[in-house]
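Mind having a look at this structure? Questions to follow.
Every protein chain of the complex appears in place save one, which is left out.
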Amino acid sequence: MIHLIAFSSDISPEYNHFFLLLVIICGTVGTGIAAFLIYCAWRYRRRDPNELPSQIANYIPVEAAWIGIPAIVFIAMFVYGVKLYFDIERPPDNAQVIYVVAKQWMWKLQHVDGTREINELHVPVGQSIELRMISQDVIHSLYVPDFRIKQDVLPGRYTTIWFRATRPGAYHLFCAEYCGTDHSHMGGWVYAMNPIDYSKWVRQGGAEGSLADTGEKLFHQFACANCHHYSGHGRGPNLVELYGRAVRLEGGGTGVADDAYLRQSILAPNARITEGFRRSIMPTFQGQLTEDQVIALIAYIKAVGARPAQSIATESYEPGTAKPAISAAQPAPSADVTKRSGGR
Amino acid sequence: MAEQSLALREQFATPEQQRESATLGMWIFIVTEAMLFGATFAAFAGYHHWYPAAFNRGSSEMELTMGAVNTAVLICSSFTMSLAEYFAARGKPRFVWFLVLTALIGMLFLGIKFTEYYMHYKDHKLPGFGFQDSSPQSRQVQLFFFLYFVMTGLHSVHLLIGIVLVLLMLIPALIYIDENYSTPIHNISLYWHFVDVIWVFLYAIFYLPGAHLK
Amino acid sequence: MRVAETSLRSIVITWLGLLALTLTSSLIGLLNLGSMNIVIAVVIASVQAFLILGFLMHALYGQALVRVVIVGGIIWFLILMTLTSTDYLTRGWLLPSGK
Partner (left out) sequence: MATHTLPGATTENYLNSEDGILSWLLTTDHKRIALLYTFSITALFFLGGTFALLMRLQLLTPDGALVDLETYNKLFTMHGIIMVWFFLIPSIPNTIGNFVLPMALGAKDLAFPKLNLLSWYIFMLGAAVALYSIFRGGVDTGWTFYTPLSTGYAMGYVVMAAIGVFISGFSSILTGINFIVTIHRMRVPGLTWFRMPIFCWSMYASSLIFVLATPVLAITLVLVSLERIFHIGVFDPAYGGDPLLFQHLFWFYSHPAVYIMVLPAMAVVSEIIPTFSRKPLFGYKAVAYSSMAIAIVGFLVWGHHMFVAGMSVYAAMAFSFLSYMVAIPSAIKVFNWTATMYKGSIELSTPMLYAIGFVGLFTIGGMSGLFLAAIGIDVHVTDTYFVIAHFHYIMVGGSVMAFLGGMHFWWPKISGKMYPEFLGKLSAITVFLGFNLTFFPQFILGYFGMNRRYGSYAPEFQDLNVLSTAGATILGVGYILPLVYLIWSWKYGEPAPDNPWRTTGLEWKTPSPPPKHNFEVTPVVAWKAYDFEAQREELHLG
């Protein structure tokens, strides 16, 4: 059930107060004008058909007043709106990332620990969640009315939104941007659970390995390992501890190796080439990989960055390829890389 | 004076008012055409900013010499059009020759333009019809060529309309030459010059940026 | 009262000027000036456009209203260009880091 004064997410109280303030301001001005109209219509009704009323048609101070006052009020509304917008759009750094892939008429949500959900999202209360979203076909829009969040999901680019549930409960999840025939049915539920239930749910969820593990399988299935050796001597750049680092590009300029950069390097490798590597030897995977697989690969590259390369190299190695010696990670300037990335 | 008022529409008070209204109306129509092309220039600017390398690469694929020659051709057609308008306003019969010359030069421009299109087609550079490009950013280069064909194609359509209008002007001009009759020729010359202005900008953004890469 | 007219002499001069500008912009195009190439090309094209508008299209003579219409058209084109490019220029910028 939609709660009129929903206080179920971090920003909804702030949102409701601002909304209420606007309703009060506009309500008083609206009723004031309506009352004045009705008063004039009655008080100055035409008594004698030939009467000629006073012809005052201008009064500068009043004119100036109703130009100045609305201007000031509107600027205040603008400033407050922007402040609220920044709170909605700026996820805190400790947010737990969940990947969302929108497809014509369903939502696929993938937790980093591997659990995959269709049209449903289980989140612990009190934990800020950052949704990184992409669409496989048309523009969709993830909308949870109770959390006061909405963000279009675009094909070809990651968009992000964040929320922090404060009250357990089941909340509607809608698609807000018209996306074809079953746009009305493309929705589901967000279950905000208190941490104990959530951990119980996760355990019995039985995910068959984390997102990074699926990514690793794909890494070998699509023979990425042939060029991207852990030793750093392969034909492609070394991916160990690459995630979040600044990368010097061919032809000057640097890019931050965030999700968008990695996705572009997978699907359009030659758009931005890392310095020192020859062009056009990496084939494009556009059309071969679905968005879910790209997300899994990125999660794997992120995981490779966190865990020492050694432990990964031994675990799942196909026979027949030389066992690489672990070399120093790729020298890169320790640019101050904001952890949060997500291309807008 | 009576004969002159013959050409005067009844809602105007003076011929001078009629002429000024016609010119003003034509200029406003030219502004609408400018906004029509303006939207495509805005799209070009956005993508040029995002993919400079691909757009320079695409521009280097252009035939610079043919582009430059074509620009000169179109400028000459503007010249003859201005002469036609100049002589028509003075009632001199030779403006008819300049109208014919303008139409011919316009057709020459379209001829050069369509040979260029054909060369691009042969060179597998027509987007959607077997586009191939060796450069790494082949998809963005295809986007460049799509914009190239849409914008120059739209320009060619407008030039074609201009040629038809100029030829239509020949019919009444052959029957009688009347000093007062220069308004339609004045408007068509405005339209023709506008088409030339658009081509000047198209030449600047499509042919020149990558010329040095050839 | 004859139509605001450009003299024959100025038509010929404008024509030659346009041809010269086309030649110069083509030659400049051959030099490798990096990202400045397109800027110079567009600037020269704007000069050519001014010549055509001013002389061949009689904008510098006749009704002042025509000049207002031209300036208005240019301003509206720039509105479309600048406001769309505010999005394209600043799309990559991230928000100041989270709280």
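Worth a mention:
Chains: A, B and C, in written order; residue numbering restarts at 1 for each.
Here is the rule we go by: contacts are C-beta pairs under 8 Å (C-beta built on N, C-alpha and C of every residue); 3 or more make two chains touch, one makes a residue touch a chain.
Please read all numbers here as calculations on a predicted model, not as lab measurements.
The missing chain, though absent from the view, touches A, B, C when the full complex is examined.
Considering A:13, A:145, A:168 or A:234, the position touching the chain not shown turns out to be A:145 (whole complex).
From the options B:21, B:60 or B:135, the residue with contact to the unseen chain in the full assembly is B:21. The chain not shown here touches subunit C at positions 65, 72-73, 76, 79-80, 83-84, 86-87, 89-93, 95. Contact between subunit A and the absent chain runs through residues 1-2, 4, 15, 18-19, 22, 26, 29-30, 33-34, 36-37, 40-41, 44-48, 50-59, 62-63, 66-67, 70-71, 74-75, 77-78, 80-89, 104, 137-139, 141, 143, 145-146, 148-152, 154-157, 159, 172, 174-185, 268, 286, 344.
Seen across the whole complex, the unshown chain contacts subunit B at 9-12, 17, 20-21, 24-25, 28-29, 31-33, 35-40, 42-43, 46-47, 50-51, 54, 127-128, 137, 139-140, 142-143, 146-147, 150, 154.
Here, only the chains that are shown with their structure count from here on.
Centroid to centroid, with C-alpha atoms defining each point, subunit A and subunit B lie 46 Å apart.
With centres taken as mean Cα positions, subunit C sits 15 Å from subunit B.
Between subunit A and subunit C the centroid-to-centroid distance comes to 41 Å (mean Cα coordinates, whole Å). Residue positions of subunit A in touch with at least two other chains are not found. With touch defined as above, subunit B holds no residue shared between interfaces to two or more other chains. Listed in rising order, the residues of subunit B touching subunit C in the complex are 16, 19-20, 23-24, 27-28, 30-31, 34-35, 38-39, 41-42, 45-46, 48-50, 52, 64, 67-68, 71-72, 75-76, 78-79, 81-83, 86, 89, 182, 186, 189-190, 193-194, 196-197, 200-201, 203-205, 207-213. Touching subunit A in their complex are the following residues of subunit B: 53, 136-137, 139-140.
By the touch criterion stated above, subunit A contacts subunit B in their complex at residues 251, 268-271, 273, 279-280.
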